[in-house]
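Everything on this sheet refers to the single structure shown next.
This part shows subunit A:
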Amino acid sequence: MADKRTAGPGADTPSVLSIRSLQKSFGSLRVLEDISLSVERGSVVSIIGPSGSGKSTLLRCASFLEHAEGGDILYDGQYALKDGVYAHKSELNRFRTRFGLVFQNFQLFPHYSVLRNISEAPILHGENKEEVRERAYGLLKKMGLEGKETAYPYQLSGGQQQRVAIARALCMRPEILYFDEPTSALDPELTGEVLKVIRQLAEEKMTMVVVTHEMPFAKAVSNRVIFMADGVIVEQGDPIEVFENPREERTRQFLRVFER
Partner candidate 1 sequence: MKKTVLILLTLVMMVSLLTPAAFAADKTFIMGIDPEYPPFSYLGDDGEYTGFDVEVCKAVCDSLGWKMEIFGVNWDEKLVQLDSMECDCVWSGMTILDSMKEAGYVISAPYYDNTQVLVVKADSGFKSSKDLAGKIVAVQLGTSGESLLNGDLADMAATFGNVLTCDSFLKCFTELQGGAVDAVFVDMPVAASYVAKHDGIAIIDENLGAEQYGIAFRSGDAELCKTVDDAVQALVKDGTYAKIAEKEEYADIVNNLLFLNSEAK
Partner candidate 2 sequence: MSLTTMIIKMSEGLTRTCAIFFLTLIFSLPLGMVVALLRMSKVKIVSAVTRFIITVLRGTPLMLQLLAVTYGPYYLFGATVARNKLIPVVIAFSINYAAYFAEIYRGGIESIPIGQYEAAEVLGYTKVQTFMRIILPQVIKRIMPSVTNEVVTLVKDTSMAFTVSYQEMFTIGKQIANSQTSFTPFLVAGVFYYIFNVIVDYVMGRIEKRLDYYK
C-alpha cells in the first residue's frame, strides 16, 4: 500500500519526506505498525482517522519528538533514521531545520511578544536580525496579523495565536510543514481563519502534512489523503476517491460518522 514511486537515495527527484516501515510502540502497545509514506515537493497530504489511530504519533516521529524503534525516515533522500537507528545528534539538528511543526495547542512562548516568538529561533541560528525581522513582518501581514507584533499571546484569540504559530514555523523557512490537528483546540467560529491560511499556503505550493478532523477541508485542499486506524495505514489515495469511493470497509465506517 505504500507509495512505491518514492525511492530512497539515488532517485531523480527525492521526496521531501519519505518514511518506510516505521515501527513505534509505547511499552507493549504498538502505535505505529509498518508505516510507509512519502510526500512530494509542493503537495499537501492529509492524515485522517479516529483518535488513537497513531496519526499524531506519526507526525511526532517525523519531527523527532518521538523515537521510532524501526524503519527509515528520509528527508530529501537523506537518512535521519535508518533501520531503527538515528543519525548523529548534530545531523538530526540539521534535519530539524527542514521541517516546521504546528501544534494543536499552539505552544507559543507566553513571555515573548508575537514578533519575538516568530523571529528568535532564526536569529539564534545565526541569521541576520534585520532580515529575519523583515521576514517576520511579511509573514504577519500574510497571516492577517498586521500590527500585532508587540502583542503578547494572551492578548490574542485562539485563531490569532495559531496563525502566529504558523508564522513562527514558516519563519524558519522549512521545506515541509506539519500540522498536528491545528484547529482542534479552537472554537468552531475560529477554525475558518486558520484553515484559510493553510489553504493559502497550499496554493503557494508549500509542502504540508496535515493531521485533521476537518473532512471538507482535507477533501478540498489535499493532493492525497491517508486514512489511518489502529497504527496502520488502511487506505490512501486521491481525496475524491478516498472520500467518495473508499475501497476499505474500515474507511467507509469512519467516514459515515462525519456524513451525519
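If you want to know what made the cut, all candidates are chains of the complex that A comes from, given by their letters.
In this text, a residue touches a chain if its C-beta (ideal position, glycine included) is under 8 Å from a C-beta of that chain, and two chains touch if they have at least 3 such contacts; residues count from 1.
Note that this is a predicted model, so its numbers are computed, not measured.
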Identity of the candidate that touches subunit A (this complex; choices 1 or 2): 2
For the subunit A and candidate 2 complex, residues of the former touching the latter: 63-65, 93, 96-97, 99-101, 103, 105, 107-111, 120-121, 124-125, 152-154, 168-169, 172
